[in-house]
Each structure stands twice: as structure tokens, then as C-alpha cells.
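Input: one structure, supplied below.
The other protein chains are all here in position, but one chain of the complex has been omitted.
On to chain A.
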Amino acid sequence: MHIDWAALGQVFGVSLAVTVGVVGVFTLGIIGTSRTAQPQPQAAAGGASPVARTGAYACFALCAAVVAYGIYLIVA
């Protein structure tokens, strides 16, 4: 009986890193495009700053690239 521990470990490591990475980056994107949860909505007029918005779109683009790579893995 041969159990491929190396492959299992690799699956675990890669899964953990990619999941946390993608969720983290996506959350940064969400932070960039959302307002803070203040009881008095003084920030509501402007929403997020242009810099934050640009950074957020970069985050979403990175996530889209990861999804595209995922589709590539399924097809290939």
C-alpha cells in the first residue's frame, strides 16, 4: 500500500494558499468599492476615493485572472 502523502500535502498547501489569497484579494476589492458602516452617513456622498476604487478594480481583475486560470485547468 502506497499513499502519496506528498501529493496530498501539496493539494492541502496549494488549496489553503489559493483560497485565502483569492478571498483576501477579493475582500480588498470589496473594501475599496464599499462605504464604511458609520451610523451617520457622512461618507456616503463621495463613496470610495478614486485611488481606492482603482486598487479595487485591480483586485477584481486579479480574481478574474484566477478564475480564467481555473477554467483553463478544467479544459486542459
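Convention: a contact is a pair of C-beta atoms (placed from the backbone, for glycine too) under 8 Å apart; a residue touches a chain by one contact, two chains touch by 3 or more; residues count from 1.
Following the convention adopted for this analysis, contacts and distances are computed from a predicted model.
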One chain of this complex is missing from the view, so tell me which of "Anti-sigma B factor antagonist", "Phosphate transporter", "Spermidine/putrescine transport system permease protein" or "NADH-quinone oxidoreductase subunit K" is its UniProt name. "Phosphate transporter"
Go through chain A and note every residue touching the omitted chain. 1-4, 7-8, 10-12, 14-16, 18-20, 22-24, 26-31, 33-37, 63, 67, 70-71, 73-75
